[in-house]
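A single protein chain has been omitted; all remaining protein chains appear in their positions.
Chain naming follows the written order as A, B, C and D, and within any one chain the residues start at number 1.
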Amino acid sequence: MAAIHVIQGHLKLLLGHFQLDSGEFELPLQGVTVLFGRSGSGKSTLLRAISGLDKQTEGLLRVNGQVWQNGKHSLPTPQRHIGFVFQDAALFPHMSVRQNLLYGLKRLPKAERKAAEADFEGIVTRVGIADKLDRGVNFLSGGERQRVAIARALLMRPKLLCMDEPLSALDWRSKSELLKLIEDVVAEYRIPMLYITHAPAEVERLADRVVFMKDGRIETIETLQEALARPDSPLFDDQGAVSVLHGQPLPSQEGLHPIRLGSDTLWLSEGADTQREQVRARILARDVSIALSDPKDLSVINHLYCEIVELVESAAPRLLVRLQMQDGQKLFAEVTTHSARRLGLQPGQKVYALIKAVSLTE
Amino acid sequence: MAAIHVIQGHLKLLLGHFQLDSGEFELPLQGVTVLFGRSGSGKSTLLRAISGLDKQTEGLLRVNGQVWQNGKHSLPTPQRHIGFVFQDAALFPHMSVRQNLLYGLKRLPKAERKAAEADFEGIVTRVGIADKLDRGVNFLSGGERQRVAIARALLMRPKLLCMDEPLSALDWRSKSELLKLIEDVVAEYRIPMLYITHAPAEVERLADRVVFMKDGRIETIETLQEALARPDSPLFDDQGAVSVLHGQPLPSQEGLHPIRLGSDTLWLSEGADTQREQVRARILARDVSIALSDPKDLSVINHLYCEIVELVESAAPRLLVRLQMQDGQKLFAEVTTHSARRLGLQPGQKVYALIKAVSLTE
Amino acid sequence: MLELFGTSVNLAPIWLTLEVAAITTVVLLLLGTPLAWWMAKMRSSNKVVLEALVALPLVLPPTVLGFYLLIIFNPTGPVTEFLRFFGFEGQLTFSKTGLVIGSVFYSLPFAVQPLMHAFEAIPQRLLDAASTLRASFLDRFFTIVVPLSQRGFLVAATLAFAHTVGEFGVVLMVGGNIPGQTRMVSIDIFDHVESLEYDQAHILSAMMLIFSLCVLMLVYGLNRRFGVKVG
Amino acid sequence: MLELFGTSVNLAPIWLTLEVAAITTVVLLLLGTPLAWWMAKMRSSNKVVLEALVALPLVLPPTVLGFYLLIIFNPTGPVTEFLRFFGFEGQLTFSKTGLVIGSVFYSLPFAVQPLMHAFEAIPQRLLDAASTLRASFLDRFFTIVVPLSQRGFLVAATLAFAHTVGEFGVVLMVGGNIPGQTRMVSIDIFDHVESLEYDQAHILSAMMLIFSLCVLMLVYGLNRRFGVKVG
Partner (left out) sequence: PAMADTANIAVAANFTKTIEEIGQVFEKQTGHQVKFAFGPTGKLYAQIKNGAPFDAFFGADEKRPLKTAEDGIGIEKSYFVYAQGQIALYSAKYPVAEHALEVLKEAKFNHLAIANPKTAPYGERAEAYLQKVGLYDGVKAKLVNGESIAHAFQYVVTNNAEIGFVALSQLVDPQSPVYQKGQYWIVPQSEYKPINQGAILTQRGANNVAATAFMEFVKTPKAIEIIQRYGYNVQ
């Protein structure tokens, strides 16, 4: 009576002085699950254990009803039908791009191979490496290498896609291009994904749920909304509090790209993909200002009518203001204690949240 | 009649397929000079040529009146009295931190050594590695390694300090700590510095002047103000236009840290060092909004009265508005064309620039 | 027979030497590869013992090694008996088989050490990546490990070959210097010296030297040029 | 003389062997270090030729090498004349000097190759950093290169030592087998075999084997443990 469409288990692995002991866990085999935690907390080790790449793994692992690990007995990696994208791409240096891509294909059973070969053109074009197929992989930039790695994994039509910090070695431009690519790929191919990253921005953009790890254990598993709801979330360590708003993209007007949030409209200067049903807008709390009345002669275009839910002490002299929008979504604003006092902010008060169009990122 | 307090010369170096040919250049031997340019433009090569680390260098180089390079003849690096901080610290792996620090000291002439030894405590404490002196360098974090490398270079009391991307291998937290450290060190020890970085934030924070490099040539040498004045500056490729305002720090009030800009005051939430005469505030254009009247009931605390100098077309649907503050300093604001039309913005108009305290960084 | 500078040189030992060296090299690569892989992946302290054992033929004077091989391989000895059991006929010593076995022992460290170092240098991630691309162990070995270790194989093969060509003690002891069967160049040179035919000795030595120099230069040249960088 | 299992073993050749091997190792390190450094820094295609030349002693049968050394070292020959010029007296052959020179030739590749690889692996930045800290070339060499190449030195020293201990042909040819002066263990074992004193041969061989195994294990063990990671 093994549950399907879930990964469940309890994995242990001793590496030198480091002990991974995940504890019992269960994850839906659907959408994007991000592993998040400090360096050395065992994220990579857990992902390798799940992939069967470490022979010393022990414990139990069931994926989609199939036993992958039982005590010391483990299903060999080639039979797990997973895809894996490593931080540094791990392309085979003695092969061309095409040979790298075909390496896995050739090892598929015949029926699957046919289907995969039919996908080849599509995926290669989608990932943007169609014109680089015959290059040696040593002549690719870091971003191109990762594209090839992603295509190589996708071509295998894996049942689970694992990515270990696929973007961390890249410069910001390649990073943002590839993030978009991964997002699209997730939406298009609907492959469940386990994704490791240090960057909260990537979590907020991709994650459906977050697995927080610490000292080799899984601390909690939360949905993205839960993870973003608590002001002390580890996701906020870097750039401060962040809100992620879900909305429906609308056709663009006057060069701006509106998205619908219940009865409100949020104007983005960067285009969201209108094909999609839902998009996410990521808003840094420090980019949100609060006005008591609706200001008229201001260049800021997004004025959202909200109610103050709570004032949370943050690092002085700053306060975190939790706002509730008309459609019920939560929004953080960061203001100085000075301003809060001056404006007399308090829970229950109705205010306008001002967000510059340009400070939105999707 | 060689000029003192300048670096002047014309360096050439052929490395495989890459040709460095700096062209004639002259740089004041004072403050921080940043080398900026795309990857592969020859920044590191030029710095190595200036340091005498590449034996095949040719051309002419005079530093502070002394000839460092004349044709193929070059002054050996150990006699140039420079300090060099490499991207990966380049600590000697077989020595403890203390041994690394003393390596150079032991090789100084007696008189200088005495003085340097007297500095030891001070520098080590300043750099924050006093409690790690007896560790092996392999047991340091990336940030700590760079601290040691910086201390090692400072202890030599170099006449010129060269840094090749000293922060690029670090995570954001170590980065910001070390940037502060370098800034302080520059102010305290007044050592002229050549600094390579890819990050505009570092340029804006540290640079007195910028050497823009391209394809092995020096394209232009500009002061930071000049480099930031043109809307198409290469420094803006990453996060869009940026303004750097110079001001005098004032004592903090109500947890906020004001700095004086002529008759205006800018409120920062992060503390600037009040010991310093002058500090820089770095403001992203997209964090600046424009209001026609001075809004009262708004959490934004900085309302600066400005005149619109110019409207610059940027990537649609955005406009770059160049503002002049009352003390004459320039400030960029980024607004949507939609907002600009709605507010009827045009050159000569008096407006208020709104800047959230929290969006300032120093 | 070849006439060179008015001296006739018997080429048979040269061909035999090349043949034995070639076979030895092949055998060494076949045996050395799994051994080197196993050693490269070993973590325990046994590795040290194994490394020392593999290096041992370096220390033993070849004649001593030859003497013991002679005793071990003797037709009524345990090794031969053991092989008999599997249907082996004939004799290990005084035959090409014996020469090859002796040379394999003698040149073992020269093949195993470079291979082991090459294997140790292959990044685990590449093998992991191949695993997730459904390549089995042998599949990974032949499609990833072997191509990426080609430098190691090249060095191992050259050293093994060169060392076998230059071998003397073991060959003389185990082989028995039988013309056309076990008389290799090194012994032939020695014989010429013994029987005062210095001219032949000089010519043979020069031929060996030049040939070896060419082979070595070729290998080191290739090594520099087409070494695939892993990274 | 030592009584072992009722057989008396003359220890003099053992001491001599250790002495010659030790001196040879020292000389090889002294000569091999600059040569290896020079080769490590070489860019041109001459490097290939040099690498091949250094590897050549591998290919030559030691007895052949020994024979040519006899010709070259003879008291009226050019090498001795050359050394005379520098005040050298006496004779190269039949002396420890000759043994050492012969062994140095023979074991050259074993010292130079590991050193060269160790030197090639030292990151240029570390030397650059030392330069900016006012260290001159020799200073950098002894304070950075040498400590970071200790593995290379260890391997070079062991291989050179082991190979000299196991050497036979060159020593036999050049040494003159003078008891107490040039009779090394390998020759001693050989003589015992020749004169049918197999017991002594077995005992000596066993001693050599065990000793060598211990030395090798020690070295490979150290190698794993205190190898400084460069990075």
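Criterion: a contact is a pair of C-beta atoms (placed from the backbone, for glycine too) under 8 Å apart; a residue touches a chain by one contact, two chains touch by 3 or more.
Because the structure is predicted, anything quoted here is derived from the model rather than measured.
Asks: As a test of the contact rule: which chains in view would the missing one touch?
Replies: Its contacts among the visible chains are C, D.
Asks: Using the document's definition of touch, tell me which of C:129, C:145 or C:172 contacts the absent chain.
Replies: C:172
Asks: Among C:67, C:110, C:141 or C:220, which one touches the chain that has been omitted from the display?
Replies: Among C:67, C:110, C:141 or C:220, only C:67 touches the chain that is not shown.
Asks: Specify the residue from the set D:7, D:74 or D:136 that touches the hidden chain.
Replies: Final answer for the missing-chain contact: D:74.
Asks: On subunit C, where is the contact patch with the chain that was removed from view?
Replies: Considering the whole complex, subunit C reaches the absent chain at 63, 67, 70-71, 73-76, 91, 93-94, 172-173, 176-180, 183, 191, 193-198.
Asks: What residue numbers in subunit D mark contact with the hidden partner chain?
Replies: 67, 70-71, 73-77, 91, 93-94, 172-173, 176-178, 187, 190-191, 193-196
Convention: only the chains that are shown with their structure count from here on.
Asks: Taking each chain's centre as the mean of its C-alpha atoms, give the chain farthest from subunit D.
Replies: A
Asks: Can you work out the whole-Å distance between the CA centroids of subunit B and subunit C?
Replies: Averaging C-alpha atoms per chain gives centres 60 Å apart.
Asks: Averaged over CA atoms, how far is the centre of subunit A from the centre of subunit B? Could you give it in whole Å?
Replies: 33
Asks: Which label fits the chain touch graph of this model best, line, ring, star, complete or other?
Replies: Topology of touching chains reads as a ring, each chain with two neighbours.
Asks: Pairwise, which chains touch?
Replies: Those chain pairs satisfying the definition are A-B, A-C, B-D, C-D.
Asks: For subunit C, which residues are in contact with subunit A within the complex?
Replies: 123, 125-126, 128-136, 139, 143-144, 147-148, 228-231
Asks: Could you list, by residue number, the parts of subunit A that touch subunit C in their complex?
Replies: By the definition above, subunit A touches subunit C via 48, 51-53, 76-84, 86, 88, 90-94, 103-104, 107-108, 138, 152-153, 156, 158, 162.
Asks: Quick one: in the complex, what on subunit D touches subunit C?
Replies: So the residues of subunit D touching subunit C come out as 45, 47-49, 51-53, 55-56, 58-64, 67-68, 110, 159, 162-163, 165-169, 185-186, 189-190, 193, 201, 205, 208-209, 212-213, 216-217, 220-221, 224.
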